[in-house]
Structures are given as C-alpha cells and as structure tokens.
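Of the protein chains in this complex, one is absent; all others appear in place.
Letters A and B mark the chains as written, and numbering starts fresh at 1 in each.
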Amino acid sequence: MTRSFQHLRPNTPREACELKARHGGRAVFWAGGTDLLLQWRRGAIDFEYCIDLSDLDDLRQIRNNDGVTTIGALATIVSLQTHESLGRDFPVLLDMADRFATPQIRNIATVGGNLCHGVPSADSAPPLIALGAEVKLVSLERERILPLESFFEGPKKTALREGEMLAEISIQRLPERSACTFERMARSYVDIALASVACRLTVDDEDRISQARIVLGAVAPVPLRSTGAEDLLIGIPLSDVTEELLDEVAGRAAADTRPISDVRTSAAYRKHMSAVLAKRAVADAARRLGE
Amino acid sequence: MTIEVSLRVNGLDHTVEIPPHETLGQVLNGRLGLNGVRLSCEEGECGACTVLVDGEAINSCLMLAVQAGNRDILTIEGLGTPENLHPIQQAFVDEHGFQCSFCTPGFVLSSKALLEETPHPEAAEIAAELSGHICRCGTYPNIIRAVQRAAEELAEEATNE
Partner (left out) sequence: MSDQQDFTIVGKAIPLKDATDKVTGRLKFSGDIRVPDMVHGKILHSPHPHARITVIDIRRAESLPGVLGIVTHQDAPAWEWENCWHNYGGRILDDKVRFVGDEVAAVAAESVEIAEAALELIDVEYEILEPTFDPIEALDPDAPQVRAEGNARPPTEVVWGDIDEGAEMSDVIVESSMAFDSQAYAPIGRNACTAQWDGDRVTVWTCTQTPSEMRDAIARGLGVPVSNVRVISQPCGSSFGLWWIGSLQLITVLLARKIGKAVQISLDQEECFATVKRRHLERSTGRLGAKRDGSVTFIDLEHVHDNGGYGLKPDVGFLTVDLWGAGPNGRFIDRGVSTNLVTAGCMRGVGDVTMGAFVERLLDMAAVEIDMDPLEFRLKNHIRAGDPLRAMEGETLDQMDHASLPDGWPELGKLDGEALSDCLIRGAEAFGWNEKWTDWGKPSAVDGPKRRAVGVATGVHSCGTEDEYPVSALVRVHSDGSATLHCSMGRQGQGSETTQAQIAAEALCISVDRLRVEAGDTDACPPSHGAIASNTSYRTGFATWDAALDAKQQILDTAAMQLGGSAPDDLDMRDGVVFSPSDPTVSLTLEEIMSTYRPDSMTPPMILGRTSTPMPPSMMYARYFAAHFVEVEVDVDTGEIQLLDYVATQDSGTVLNAKVLENQVIGGAILGAGFALTERLAFEPDTGKILNPGFLDYKVMRAPDFPIDPGVLFGDSHDPVGAFGAKSGGEAPTTAPIPAISQAVYNAIGVWLDIPMTPERVLEALGKI
C-alpha cells in the first residue's frame, strides 16, 4: 500500500543498461540521488525501479589521457576538488565546486547527476560547456558523443533517449593561453543560482582573442551559449577589450536570455544579472590573460 | 516489499528489513533510535541530519539507507560519552557553541570531518565549510570559536602523543 520502488544494483555499466532496457520508462538511473529522491517523494516523478549505480566504480574516476580529461558521470562534486590535477588544469571547475550547494551535498552529488537533472540553473553546466566538454551517452545498442551544449533540450529535459545513460564527460586540454571564469549570483551564501555565467577566452600569439565561449545558466530554458556575444570578441586584441566592448558583449548576452519570474527572483533581475555577470566573467578572463 | 540492509553504525553492525525508499536518516533515527540524527527539512538544506559515512559528512535524509550498506557510519551517539566528551564536544560546551542544540550533532560531526582534513582552519574557512548547517538560534560566532578551540585542543593532543 505504501508507495515504494524496487532497488536494483548492477555491477557494470552494461548490466545497468540491460536493466534500463528491460524496464524502460519505469526505471531510473540513480547516482547520488539528491535530486531524484526529493522529486519522487513529492510525487513529481514516479518509477518502479531504482537502478542504483553506486557499484560502478569505473564511472567514478577522473582520468587524464593524451590531453583529454575524462570525468566519469559518477564522479562526485567533491572529487573535482580533491583530484590531484583537475584543479590545476581546469581551475574554473574548482570555482564552481567550491560554491556548489553545501559541503555535505558535494560529498554525494555527482557531475552526471547534476547534468542529467537538466535544470537550467545546474552549476556544472556553464563551466563545462565553456570548456567545450563533450558527453558520452551509452546504451545497449550504441555509444554516441554530443557536445554538452546540445545535451540540454528544455527544463529537466535532456537529449538522453530511452535506455541511454550518461557515462562520462570529456574535456580537451585547452590551448596554452586560455582562461575560464565562472560567476554566479544567489540570494545568500548557499542557494540555487539566480543567474550564472561561464566564460572561456583563448588568445593567439598576437594576443588576439581566437576563441570565446560565453555560457549563461538559470536565465533560459537551458544553459545557453550566447554565440552573438562571443562573436563580438573574436579577433579583438586583448588591449581593445574596453569597458564599452564589455558592455556591448554583456548586453548582447543578456538579449539572448529568456528568464522567468519565480519565487526566487524576477525575470527582470535575472536579465539584468546576466549582463552584469557576463561582463564580470569576460573582464576577469581577459584580465587573467593579460597578466 | 522490503530489502535487507546491513549497516555498521558507531562500530556496531545492524541488519534491517526496510522498503528501499527509506533514507539513512529515517533508519538511523526511526528504526535504530538514534535521535541525535535529527530529521528536519528532509531536503538537504538544513544539515541537521548530517552523519559521517566513511568519514565524509553527508545529509542522511538524502541518502538511501541501502546506499550506506557496508560503510562506516558515525552519528553523534558514537562520538564521546557524557563522562568522556570528545574534544570537539568539550570545546562546544566551553564556548557555548549551541543554544537549543537541535543543529548541534550535525555541526559537531562536520567539524570533526573538517578538522581531520584541515587541522588549523581560519575562521572564514570554518564558516564556509559549515555552511551546510543552519543554526536558527544564530550561534555561528560561538560555533566558529568552538571549532577553533577544538583545533587547538586536538593539535595539542597530537603533540603530546
């Protein structure tokens, strides 16, 4: 009579996919469970089978091979902070992890779980997209790789098809002269982001911006790259990144946002903050490159 | 339908028959009678339910009990006794690091994890590392003092050994 679900505990990713194939939409992949448990309890989602991924140690690893860093989907947020080299290679991931929810949640929550929950405010998304991350989705039939920015299709809606599991997130080594920053705004020290921006800039030998990514979180149905804002920076010498240009870039980024009003804050505030944070993120990245 | 879960809590082994959706907090508090594991928001916000699992502070209200199987769980009941308080507990007593004390077990356990990782944390660091705990009585400054005092105590103990 009491609402519950069955608990399944596969030993390998293949087994996990087999179970998912068998039960389809009546089963969910369960990593840290910090979001899923609350949704289930509230009745927002329903399922009969919890496929507990706790034993898939291989998917917990963070590896570095030939210039590609692979973060297993089950890597906890805290493991990003404690990994011996990740913080050195991608300091922006430390910035993000340091402000992710609370220390207790970081010990359980996984990168994959944060992405698969698919809320536009997911903190791990903007920095990973800015770093050009790709995700590997696996099922019994196949594997496919997607750029992370294509992974999000709508609020709580991802590109995962029935039977697919997010296995890992991989990031190529950034070109030498790159900087990546992350800004977020919330109501208090611990809070879901009201707006967030990650920016990655790369400059060439002549100090001209050769690559730019500006990714906004919590201000659209999905984490959003503002290619319009990025284009304004391409080819610009660092020394020409003026106050005026930054305002233009920020304004263009804000124009791309489609924020909502909710109990946390108003759409107007989110739009305004997306410009403020975009400006700060870009300015900070440019400053770091100039040093 | 129920499953069997084995838990090692405060050094003792327990086996429980539970529905799979029961959280570690519900089992510790509700079935094992460990009332020091405090259930409050039950959504991972307040930190009152915090316990250490393999030395890591986690919200027991968010972890399925089955996921904590065969791992070492420490609750406040496993840390010191009334006759022999742990130095962290003694420091909280001496610095008045609590008022109503509903949040205290969580704060003490997270402090233990913190001090094991960072034996001499700065005050601002303590505040950040304990940001996963709400104290509605507003005792934060004395909590931070308690943790600093505990750090000194533990360092002295370590030197004396």
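The rule we apply is simple: contacts are C-beta pairs under 8 Å (C-beta built on N, C-alpha and C of every residue); 3 or more make two chains touch, one makes a residue touch a chain.
Just so it is clear, the model here is predicted, and its values are computed rather than measured.
Participant: Using the touch definition from the top, which of B:L7, B:V27, B:A48 or B:L114 touches the missing chain?
Facilitator: Missing-chain contact among the listed residues: B:A48.
Participant: Which residues does chain B use to touch the chain missing from this display?
Facilitator: 34-36, 38-43, 45-46, 48, 75-77, 79-82, 85, 89, 92-96, 98-105, 108, 123-124, 126-128, 130-131, 133-144
Participant: For chain A, which residues reach the chain that was dropped from this view?
Facilitator: Missing-chain contacts on chain A: residues 1-2, 185, 187-192, 263-266, 268-269, 271-273, 276.
Definition applied: only the chains that are shown with their structure count from here on.
Participant: As a quick test, compute the distance in whole Å between the mean CA positions of chain A and chain B.
Facilitator: Roughly 30 Å, centre to centre.
Participant: Using the touch definition up top, name the residues of chain A that touch chain B in the complex.
Facilitator: For chain A paired with chain B, touching residues are 2-7, 9, 30, 32-34, 37-38, 40-41, 50, 52, 54, 78, 101-105, 107-108, 189-190.
Participant: Once bound in the complex, which stretches of chain B touch chain A?
Facilitator: Chain B residues touching chain A: 1, 3, 19-21, 23, 43-45, 47, 50, 56-59, 62-64, 66-67, 110, 128-132.
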